[in-house]
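The complex appears here minus one protein chain, its other protein chains still in place.
We just call them A and B in the order they show up, numbering each chain from 1.
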Amino acid sequence: MISREDVANLAKLARIDMSDDELDHLASELSVILDAVARVQEVANSDVPPTSHPIPMTNVFRIDENRSSLSPEDALSGAPASEGQRFKVPQILGEE
Amino acid sequence: MEMSQLLNNGEISSVDLTKAHLERIDEVDGQVKAFLHVDREGALAQARLVDTKRKSGEKLSPLAGVPLALKDVMTQRGIPTTCGSKMLEGWRPPYDSTVVTRLRSSDVVILGKTNCDEFAMGSSTENSAYFPTRNPWDLTRIPGGSGGGSSASLAAYEAPLAIGTDTGGSIRQPAAVTGTVGVKPTYGGVSRYGLVAFSSSLDQAGPCARTVLDAAYLHEAIAGHDPLDSTSINAPVPPIVAAAKDGNVKGMKIGVIKELQGDGYQPGVLKLFNQSLEELAKLGAEIVEVSCKYFDYALAAYYLIAPSECSSNLARFDAMRYGLRIGEGSAEEVMNSTRSAGFGKEVKRRIILGTYALSSGYYDAYYGSAQKVRTLISQDFKDAFEKADVLVSPTAPTTAFKIGEKSNDPIAMYLNDIATIPTNLAGVCGMSLPSGLAEEDGLPAGFQIMAGAMKDDRLYKVGAALESALTKKWGGGILEKAPKLVAK
Partner (left out) sequence: MALTYEDLLTKYEPVLGLEVHVELGTKSKMFCGCSTIFGAEPNTQTCPVCLGLPGSLPVVNEKAIEYTIAIGLALNCSIAPYSRFARKNYFYPDMPKNFQTSQYDEPICSNGFLDISVETEDGMQDFRLEIERVHMEEDTGKSLHMGGATGRIHGADYSLLDYNRAGIPLVEIVTKPVEGTGKLAPEVARAYVAELRDILRALGVSDVKMEQGSLRCDANVSLRPIGESKFGTRSETKNVNSLRSVERAVRSEMLRHGSLLIDGKRVIQETRHFHENTGETTSGRSKEQAEDYRYFPEPDLAPITPSKEFIEKIRSSLPEKPSIRRKRLQENWRVPDKEMAAMINADVLDLVAATVELGADPTRSRGWWLGEIARLANEREVSAGELPITPRDVFEIVSLIQAGELTDKLARQVVEGVINGEGRPKDIMESRGIKVVSDDSALLAAIEKAIAAQPEVAEKVRGGHIPAAGALIGTVMKETKGQADAAKVRELLLRHLGQG
């Protein structure tokens, strides 16, 4: 149902390194789970609208005014590395 | 609330009450392992503050000076918030969740952070990256999940109040298997600001306590509109404490959901459920049967929606701004190795499943279809609520199982939530309170009450009535039957 290669691609999309063992295990576990959850298709007809908010509400806004921000110390408090009040991250390979 | 009275009468100070609980934690938490972090200094400081306020004659909230345990997925400024994960080991948030802000305004004393399944994903607290919490009723058994720490702390008398979060049953199912009370408020009834998101459209924080009335006070203290949460409901909090004190179910229609019984449910659990129904009938309620035929698809829908939303919510954990950073090389390599090391098996499983369910080509068949099933389930509830004022079922199909018993079978684990999940999908409210001890194993089971959106007060009315009847029947609260935990 879901192959090891599928799982490897998904792991790439989700940015999680996985060992071959993990990929194999996941592929078999997910196949079982997908089998079980696929039954949603049995009743999901085209005339049923999908929910995305259990309690319907619309137009929830806030006024365009300033609230105080975190101090830079607080903002950077969890940073694994920082330099010059900025978050320091390793070399980025991908283009913006 | 007895503690509240003692505090008010000056019979005990908050500091002494807090100290007593801290000592209890020292005494038994080595065995129960409910806490990930105990904030001794902070708790005592808060207690001292409350005592001073009380002495000066200041009018205080009913919960002032009462200790509380907080599930470790709620941010508390400066206090380690791990979500049961290695990913956030040692992370101290620079801000308070709204729930914590409200607890502070009520002068509640926060004792510490309780253990849970990693990022709230699980039904047994075995998925915590740190250690499993044990059920005070039987230390070889699970306390439920994902909020096992909160419920265990109540059952072990380490705290009289606790806050949990419920996405598919994570407050109610632990309450059921530990003999305590737990409530999932209407979706949007309690602010999610500062609740580390697992599944955004399903998560809710809620009160946990040993009695319905205690839970009611806690519920009112934390509920209400929050402008920082766009999904929070802008309407007055229902009259919850009043309902808990009222407890009169005469003339109320109680709807038994046909689909949430039968095969898969432990006979002893079902027996207790039916006995509870009889008690309610004796009190003047009318028991009717209702059918919610799409509930059979609820588990499937849940295990598509929740993983999908979590795959997106957990993307922020990338080693760049906070949390774990492991590995060498480029940013991308560090991201990949950190997420590999920082997330546990269940979390990875759900992230991959969710990524799949949202991916192009599969969206309609999986996530899209699941959201349609959700609409059908909401309609089922709507129809059922036309016939009854509240709906009921056993909270969980079984009593507490042994640690390790189901951890290799994901589907068996997921089935623990079969009765609680529909509530989250529809956004309506649900409560679990003790229905008794199952005859097979002498372990607690829970009675689940569900009510329509913003009708949370009904939960407390019916819950209080049942609790009163059962307490009378038992000659005391259910926890009095629990084995006494002492320091080893």
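Assume a residue touches a chain if its C-beta (ideal position, glycine included) is under 8 Å from a C-beta of that chain, and two chains touch if they have at least 3 such contacts.
Computed from a predicted structure; not experimentally measured.
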Fill in: Omitted-chain contact residue, chosen from B:Leu7, B:Ile25 or B:Leu88
B:Leu88
Discussion item. Going by the contact rule already stated, which one of B:Glu89, B:Asp229, B:Glu286 or B:Glu333 would touch the omitted chain in the full complex?
Written reply: B:Asp229
Worksheet item: Which one touches the absent chain: B:Ser14, B:Gln46 or B:Thr75?
Response: B:Thr75
Fill in: Omitted-chain contact residue, chosen from B:Lys293, B:Arg316 or B:Lys382
B:Arg316
Practice prompt. Name, in rising order, the residues on chain B that touch the hidden chain in the full complex.
Written response: 74-75, 81, 83, 88, 91, 93-95, 97, 192-197, 200-201, 227-231, 308-309, 311-312, 315-318, 320-322, 331-332, 335, 355, 358-360, 363, 367
Worksheet item: In the complete complex, which positions of chain A touch the hidden chain?
Response: 13, 15, 52-53, 57-72, 75-76, 83-92, 94-96
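Just so it is clear, only the chains that are shown with their structure count from here on.
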Worksheet entry | Inter-chain centre distance, chain A versus chain B - centres from mean C-alpha coordinates, in Å | 23
Fill in: For the chain B and chain A complex, residues of the former touching the latter
91-92, 94-95, 186-188, 201-202, 227, 230-231, 233-234, 294, 297, 299-301, 303-304, 311, 315, 318-325, 329-337, 339-340, 343, 348-349, 351-353, 355-356, 359, 365-366, 368-376, 378, 410-411, 425-427, 453
Worksheet item: Which residues, counting only chain A, touch chain B once they are in their complex?
Response: 2, 6-7, 10-11, 13-18, 22, 26, 29-30, 32-34, 36-45, 48-55, 57, 60, 62, 70, 74-75, 77-81, 87, 89-94
